[in-house]
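Can you read through this structure? Questions will come right after.
Only one protein chain is missing from this complex, and each of the others stays in its spot.
Think of it as A, B and C in the order they're written, each chain with its own count starting at 1.
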Amino acid sequence: MKPDQIIEALRLMLLSRALDEFCIKLQRRNRLGVYAPVHGQEAAVVGSAMALDPADDWMIPASREQPAMLRHGLPLENLLATYTGKVDHGRIPSDVKLLLRQQAIAAQLPHAVGLAWALKLRGLAAVALVYFGDGAASEGDFHEAANLAGVQNVPLIFFLINNRWAISTPVSKQTAAEDLSVRAAGYGFEGLRVDGDDLFAVYEATREAVARARAGGGPTLIEACTYRVGFHNTSDNPREYRDEAEVAAAEANDPIERVRRYATAAGIWSGEEEARISLEISTELNATYRKVASLPRPGPNAIFEHVYEEQPTRVRRQRDTLLNQLPEPDDAG
Amino acid sequence: MKPDQIIEALRLMLLSRALDEFCIKLQRRNRLGVYAPVHGQEAAVVGSAMALDPADDWMIPASREQPAMLRHGLPLENLLATYTGKVDHGRIPSDVKLLLRQQAIAAQLPHAVGLAWALKLRGLAAVALVYFGDGAASEGDFHEAANLAGVQNVPLIFFLINNRWAISTPVSKQTAAEDLSVRAAGYGFEGLRVDGDDLFAVYEATREAVARARAGGGPTLIEACTYRVGFHNTSDNPREYRDEAEVAAAEANDPIERVRRYATAAGIWSGEEEARISLEISTELNATYRKVASLPRPGPNAIFEHVYEEQPTRVRRQRDTLLNQLPEPDDAG
Amino acid sequence: MPRGSATETRPADLSILKAIQEALWLEMERDERVIVLGEDVGTLGGIFRVTRGLQQRFGPERVFDTPLAEASIVGASLGLALGDMVPVAEIQFLGFTHQAFHQLGPQLGRYRFRSRGRFHAQVTIRAPFGGGSRTPEHHPDALEAQLAQMPGIKVVCPAFPADAKGLLLSAIRDPDPVLFLEPEKLYRSVSAPVPEGDYTTPFGSAQLVRQGTDLTLVGWSAGVHLCLAAAETLAVGGASIAVLDLRSIVPLDVDALVDAAKETGKVIVVQEAPLTGGFGAEVAATIQGEAFESLDAPVRRIAAPDTPYPPGALEDHYLPSPQRLLEAAREMLGY
Partner (left out) sequence: MPRGSATETRPADLSILKAIQEALWLEMERDERVIVLGEDVGTLGGIFRVTRGLQQRFGPERVFDTPLAEASIVGASLGLALGDMVPVAEIQFLGFTHQAFHQLGPQLGRYRFRSRGRFHAQVTIRAPFGGGSRTPEHHPDALEAQLAQMPGIKVVCPAFPADAKGLLLSAIRDPDPVLFLEPEKLYRSVSAPVPEGDYTTPFGSAQLVRQGTDLTLVGWSAGVHLCLAAAETLAVGGASIAVLDLRSIVPLDVDALVDAAKETGKVIVVQEAPLTGGFGAEVAATIQGEAFESLDAPVRRIAAPDTPYPPGALEDHYLPSPQRLLEAAREMLGY
């Protein structure tokens, strides 16, 4: 990574950490719905995202890859709008090559294969990268998607974030495999493991995989080994199921601190720089949130929009009836 | 294999080949429904089945493992009864540890895991063996089942019959993996490949896997490489999609002939012996078929039996109405 | 019993969640073949803590966390049952049974039939569902109508704590597979007296939870409480409204539907799912089919529109609302 990339990465990681805190606070004050923090996984998420070219390449998120989505072009405003229920303002802009976050674990994987396949069929030199977790790797969708990607040799990076937990289920109960990247061999393509807390290692591994895919070399499975330091999401309390010592060890190995130390030693980062950037970030978060908070809440008609391109008669009648009956909304939820 | 086992295996393989011919002929005369022949896969099917102890172990078939089912205790009569639509006579006897053949590809795999798991939970020294094909190995059910089997360390042998084809789809379009047995590593257990046309190799590999499972060593994936010499089933014509040369090569490597040659050289088999056994087999097939053909066809009430242990009121009323309305059946289908 | 401490006594009223917990506890005590499996059901005791305490009490051999793979949870449960265990599986949210649909109707529902009675599948699948808690799509999806098209499977959907316990005990003991739908929104919000000890509540027997002569409101699961609230409001205006809780949709208590139509001549059925093809259609079709002459008005359906489950911010507009039900009821009373 070049110095400016390191700075970019560090800024994204700091933004991610700040966003976690910011959103968790908002959630605690009932200002937004459930939030799933990135905490602990910043190097894996940011390092992989930075290997993509947002102008050409597609990113397919799972659900806790906020800084990757931002890096790929999603405006912070849209991200916060989605979290706060301003659904239409959360829309992905039409020039951003990003699919939707996914609620159904692993369901995005075959979509990613199809999308990458389309890039290939259309003769584009673009690639796609899809995120998923150690839990998702147990779903049938993972297997079918990986196998199809292999046989069609599509330009797709399967980026597995092994953060050791799927809600309360440790990876030792998720699978007997010691190493999930070996699964790639069963699909006829390359798999490898990287230290997911090492920004540079993640970036390099992803960059190589991207280059191979772009050159027609097909898919790669990258398993980034990291740790979910935070809770699963704001409804979860990990103290109920895991050892605090394990968490403390992961915190001691903070991926942001590792980059910070490196960059400081390299003379491209300093306490002052960080203070400046942190202020910038918090200003941006606050301003963006204020803007988003002032946006109108979606009305009942939003239920009927974007179901089909053309509203079938029965749906139109349901809409007419419902809109006549509904009281003014009293809560943005 | 001991001499008497070799004789047993050879007899089963000959029976299988004869059964194929017999049933195909019947099908062509509209006496039975669709039939899927074993032709070419006899060593894989018989060799694996013989490594099980029918008294303790469970067998879970896919769909073209007729001689394995017979070896495991299913009476020929029941097999033929099922093929000819005498559904109640096809019932698996209550002392035979065999699950049902499966129409939905790969769906039997999680059942097998659950069954093996139950054996383990109940502290029995029994194992289970489940058959599936190279096509089935692409289904999500395979992945989820194998992963669960690994993490629960259940006494189960995944016996993959790679016959190179799934209807018209060659294994090269099924997956980019060169070797399907490597998938086991991704689930934390052992996988291996055997020459599926070598009865002894299949038997030995399965016996070892069975012994390991019985000793608490967990699952094994065995990929038996063989070839589907016959058509997919009686509705299929492989000339539409594959090269006759490939078929001829497989036929030249006939698994029965290989055992026949070995047994003859070992002095435990002869042309006379084979003639005698072949006659025995054809007599048995004819007699059994005659018996089955004379069995009454199932009546409409069979639709309503065995749906639930206790018939719900609505179903009972549907039954009463339907039985009052139905004409005499004019065709056994 | 799942208690905080040995000295704590059980209150007469239990929440639905506690009632389900009690049924699981009792049945695991009674029958050691009963095992509990699912995502996060062990150490954590499930996302909603329904299975809390079970692993500590019955051990990790009988209560275990599975990998994140719904089809294998259902498929392996069938296999466990064939191996003489009695699995009670949890699917974390009903919407994720879609991942397992090919193992539900086509396998679990048919194994007895396919084997001509040689095998049966004594399997219970529990899953929370229903809206109103701001959980995102899939989680609240009301799939009961799709499940009702799976012959061989029973679909049970209690609305009250005592039924939740009695129906779950019936489900676990039923030799046939049962999908046991738990009203997520009511888990903790509805409490009522629950008999102690062992009892079962039969399937296929709807309960008239409120008598009335002018109109019958038919519901199941959370919908019943919507009906009751509406009936209460209308009673203030002098209307006499009956409320029928189906309790199970398969088997369906056709006679109770016919009786309701005969008694009141007017029926409204409430479902959370989108209108077209929802289970309310079956209720309406059955009533008009079997009690046509008794009807003074068409059976009216209150349902979500034929659109996908929306984000939480829009949920209240989407779900059948008290207001929509009241409006329909008032129209109906004046029919």
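Methods note: contacts are C-beta pairs under 8 Å (C-beta built on N, C-alpha and C of every residue); 3 or more make two chains touch, one makes a residue touch a chain.
This structure is a prediction, so every number in the text was calculated from the model and none was measured.
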Out of B:Val34, B:Ala215, B:Ala248 or B:Ala266, which residue would touch the omitted chain in the full complex? B:Val34
Just one of C:Arg62, C:His98, C:Arg118 or C:Arg324 touches the chain that is missing; which is it? C:His98
Contact partner of the left-out chain, one of B:Ser16, B:Gln174 or B:Thr220: B:Gln174
Based on the whole complex, identify which of C:Ala76, C:Val299 or C:Ala313 touches the chain you can't see. C:Val299
Under the stated touch rule, tell me which residues of chain C contact the chain that is not displayed. 95-96, 98-99, 101-102, 105-106, 109-110, 113-114, 137-138, 141, 143, 145-146, 148-149, 151-152, 250, 252, 273-274, 276-286, 288-290, 292, 295, 297-301, 306-308, 310
Residues of chain B (touch criterion as defined above) contacting the omitted chain: 33-34, 85-87, 103-106, 135-136, 138-141, 166-169, 173-175, 240-241, 297-300, 302-304, 307, 312, 314-315, 318-319, 322, 325-327, 329, 331-333
Please identify, in ascending order, the residues of chain A that touch the omitted chain? 58, 87-88, 90-94, 99-100, 104, 107, 109-119, 121-122, 140-141, 143-145, 147-148, 151-152, 305-309, 312-315
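Simple rule for what comes next: only the chains that are shown with their structure count from here on.
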Which chain is most remote from chain C in terms of Cα centres? B
How many Å are there between the centre of chain B and the centre of chain C, using C-alpha atoms for each centre? 39
Rounded to the nearest Å, the gap separating the Cα centres of chain A and chain B is 45
Which parts of chain C, given as residue numbers and ranges, touch two or more other chains? 64, 66-67, 69, 71-72
If a residue has to touch 2 or more other chains to count, which residues of chain A qualify? 138-141, 173-175
